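Only one protein chain is missing from this complex, and each of the others stays in its spot.
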Amino acid sequence: MHEIVGFLDMLGMVVFAISGALAAAERRLDILGFILFGTITGIGGGTIRDLLLQADEVFWFSDTRYLWVCILASVATWFVAHHLQSLRRVLLWADAIGLSVFSVIGAQKALIWEAPVLVAVGMGMMTASFGSLIRDSLLGQPPVLLEADIYVTAAALGALSYVGLTALAGLPGWDWVAGWAVPVSIGAAFLLRGSAILFNLQLPKYRPQH
Amino acid sequence: MHEIVGFLDMLGMVVFAISGALAAAERRLDILGFILFGTITGIGGGTIRDLLLQADEVFWFSDTRYLWVCILASVATWFVAHHLQSLRRVLLWADAIGLSVFSVIGAQKALIWEAPVLVAVGMGMMTASFGSLIRDSLLGQPPVLLEADIYVTAAALGALSYVGLTALAGLPGWDWVAGWAVPVSIGAAFLLRGSAILFNLQLPKYRPQH
Partner (left out) sequence: MHEIVGFLDMLGMVVFAISGALAAAERRLDILGFILFGTITGIGGGTIRDLLLQADEVFWFSDTRYLWVCILASVATWFVAHHLQSLRRVLLWADAIGLSVFSVIGAQKALIWEAPVLVAVGMGMMTASFGSLIRDSLLGQPPVLLEADIYVTAAALGALSYVGLTALAGLPGWDWVAGWAVPVSIGAAFLLRGSAILFNLQLPKYRPQH
């Protein structure tokens, strides 16, 4: 189980790094621009989470595998970007995986640092979404996250489920829930985001009344 | 006195959260977008201040009332935004209160963390203005703060007054000033910003000479 989460974690980072590198491709940057934006997008959300948690160190400081993964994914994108753009559909689904995993991992790390429930949910949402927010902000374009259907909402569901199940596992007789908290929460977020992609689900947008 | 400052502090946060949610309304976001931008705008300035001060924790970490206030204000804005837009004048004045209070509270917190005078003034200005800067930057629009009349300047006056009066209160025979530092500084910032709103005051803008 632990290994699967570790694998999904890396997968999420790769996917976000690729999306950052693709944004660099649209801007016709050089290869260092690819690496810069790929890495920022891949590690951005988790970095802000760690700064806000005042964690001992940001997660990529000692374990440089995270940075290498982002760099390699960005360089690979440089060579295959013209294929990936026709693979947009694949990326959309891979991004849904990243979103689901990061929302749960973000909430989990916040609980480890003894954050209150509300803060843990917020950290999950933030870990899942701030990488792309920073990327778009630095590139001076409106954040795509705001246009996507049920994106932040799916991150909220993942984080909320994890926090809820973890609380439940603390009750007498319910400790067997603990082992299920991570996969069930990731699954819930993924199901919601996946349905939104498939069926074009949306929350109602604000409409000014005249 | 302490309770009034606490009340004004919450009021400032509510006002900034509403301004963030109104920005989300202009973008036709869904309700989670309202909450996201309302919360970022409400707590953004103080959060960056706490990170730069390397405070023990960011101010909303243990005391989740701040987050709840931002969330509630954002949700409320969702339902009444079409009224609030015609109440733009009210919001402008409420924003002036938030600006005044935050500039003084920011400087106060910096002094508590033993910041030098100049740093304390900068922290006051930052607490008052960075929430809206982050909001506009994430939304990809030019920061409104740069267009407003005497906005940063009023924050500077509030922070500067507080730091000056606090220094004065340290002199022998002037300790009675201590109790007045907060209200007088908030009042000074509010007076300046209020005059700017009423009389359209501006500092001279830079004009290129040909």
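Chains: A and B, in written order; residue numbering restarts at 1 for each.
Please note the rule applied: a contact is a pair of C-beta atoms (placed from the backbone, for glycine too) under 8 Å apart; a residue touches a chain by one contact, two chains touch by 3 or more.
Fair warning: this is a prediction, and the values are worked out from it, not measured in the lab.
Check B:M10, B:A76 or B:V119 against the missing chain and you find that the one touching it is B:V119.
In the full complex, chain B makes contact with the omitted chain through residues 51-52, 54, 115-116, 118-119, 122, 125, 133, 136-137, 140-143, 146, 152-153, 156, 202-210.
Taking the whole complex into account, chain A touches the unshown chain at residues 24-25, 27-34, 36, 39, 47, 51, 56-58, 60-62, 64, 67-68, 78, 81-82, 85, 137-140.
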